[in-house]
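Just one protein chain is left out here, and the rest sit where they should.
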């Protein structure tokens, strides 16, 4: 993927600008073209706003075409490899390229039901989601009315566009798209940050097919060198952080029972706002712990 | 199983006493017979001590015969249904009657290795154990020396005898055999005991075949009407308590995110002393919780 | 003070019954007399209800006389020693017999303002209060309307009567008059109840004249042999529990900084419902602690 600076984009011909941002909105270069006339943009936020406004101000036909240009989620196009590059990456990020046959069938069935009711494909900004939260959204949105659902599709398209723009363009400012999931471990037995505690982050699935999505270890501040999730939305869903405190206390020579009362401490929590900051610390002794949503 | 009062046992003929307690020690009525001469017993503890002393004071031949009288754990006798009634119940209590083929093969292999090394069957007081902790004990004890391991076998036999005696005889006193696992839930959002919180107790297994072993709900004191485990040893092993707090707070009308930050709170801990008291409370708000080993 | 059993009171002549309970309502034996006709009483609650009903059903003149029969709080009668025995004990329980000149002047001024506005003495059930909460009640009630305040005076009189009755009469049942303040200390460094931790309970005063009202030490369960307050109302007010954990951890040989990060841990809380159960535990390591309103 070629990256452009905002300055470069401002300096390009209209045609080059349109080409550079042609695929921000799926198969719809006219969105970039409409925005090109309002250059120069002082900020990425202004560029995004101009493209979003082009979508909002477009004719009903153009908006419908934009919606129809989107592929099915986990659909046949994905299996056939005929998606746009962006759609391919996005669907893979949430595991839609690795569905079991049962899951594939479930998506197929929901896609069909959705199209039968609304006449448009089901569109969701998958990078803000887990497989489980997409299925929940599918079921919730199937109950909506037609007009609402068309508006929701447009909203999701604008979110998709914003995330694509954020990856394509370097700029002085940032769009408020990114969440953060971080943790730290305090050892209340010694009164110090807990150093060298292995941590795993698991994405839970109602179907029981939990997925290890991050692995790290605490540094001398009891934090991880980089947070489990940063620089992108935190997908809506349910997670478990696993802290291996038994080995940590044992390595420090702390007297423990055998097996230790606490060995791997799981903390299960759900994310509702992908753009939120979720700090989930562990304050722990060999016989007690606490956690809270921090900031 | 017929139960006897200590007074009845004191008043019986020696032969009846011996018959009544013949199977406290596996296939070895001579233990009861030896104890019969020291009647009357003021306490169950005194009766147990007399039987244990009879074992300790017996000849090397008699002690060896006692050890050899025990069946294999999860062995062919169990499959064939030729165990004593006590052994059958004990092995079932820990799931040894419901092993997968792979597990059965593993036990078979360990039994053989143990008998090849020590010349005696592997004996463990299964009611103090989970399947996982038996496998760990098997591996640990395979590394022991011969003399130590014979002593360990006798110790375990005396523990088995104590638990059988406790079930067979009613007496004014109790043997210190029973542990306790209890919990309670405090709601720090309202400052009150959390009422009607569903709780599950899972026994975890390294093989991933976790087992739901208890289900309850908190009463108006935030406790459960009866504790998850009481009146028996708490089997050594690793457990998770699952507290369904999301539904609890939602039912109280507390504003929550969707999905709630905390829904099912798992607390994972291990039990090292089956005779210990494990109080594992949950102090919880919609955004934080703490737990500790209480008493 | 002579105590009577409910059975004795049921069996007495009406005159003896009235004499026995003459001073439950201040200078108003007619309340007992009215209740005497409804004997026998199956419970203390029934006796109390009968006396309270006699007050409620009395003529306006009788009710006014009852209110007027009460002495000033911390007034000249108290200094002159001309109060009833009950009033003397009650006022002393909250320290009204040990006021500074400034405090005495403040009460005098409030009594005068109250009588000037309402034409009756300020009546409050002092055993449910601290000096500070009485002053706050004084100020709050001075803002009331006349009718409300007369009703409040009657309510307080009935509360005083209930507490006097509870002390005077032994019965199978108890009136729901008594609160409870308890604590326990869990050591999360060792995973055990903290034994031999000295605890103090202080009653705080806005004027800064804090008062040590209880001293104890934790037993082998981490609790105190008897709770700081039990068998009586917990006076409304603000308290601090002081836990001397520095010496406790030091005596156990736990490595500490010098001075220890935590030495005396103060927990400050207020009591709003004198009949409530306030369990205020301390869960503590040398470097952390938590507390919560338990039950």
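Side notes on the structure shown:
Each chain carries a letter (A, B and C) given by its place in the written order, and its residues are counted from 1.
The definition used in the following text is that contacts are C-beta pairs under 8 Å (C-beta built on N, C-alpha and C of every residue); 3 or more make two chains touch, one makes a residue touch a chain.
Being a predicted model, the structure only gives us computed values, none of them experimental.
Touch, as defined at the top, links the missing chain to these shown chains in the whole complex: A, B, C.
Between the chain not shown and the residues C:53, C:158 or C:264, the one that touches is C:264.
Across B:3, B:190 or B:226, the single residue that touches the chain missing here is B:190. Residues of chain C that touch the chain left out of the display are 236, 238, 240, 257-266, 268-270, 272-273, 287-293.
In the full complex, chain B touches the hidden chain at residues 186, 188-191, 257, 261, 283, 285-288, 290. The omitted chain makes contact with chain A at the following residues, 186, 188, 191-193, 221-222, 283, 290, 292-295.
To be clear about the criterion, only the chains that are shown with their structure count from here on.
Although chain A and chain C carry the same sequence, what matters here is overlap: shared residue numbers make up over half of all numbers found at their interface. Centre-to-centre spacing of chain A and chain B amounts to 46 Å, using the average Cα coordinate of each chain.
Put simply, the C-alpha centre of chain A and that of chain C have 58 angstrom between them.
Residue numbers of chain A whose C-beta contacts span two or more other chains: 257, 261, 287-288, 290.
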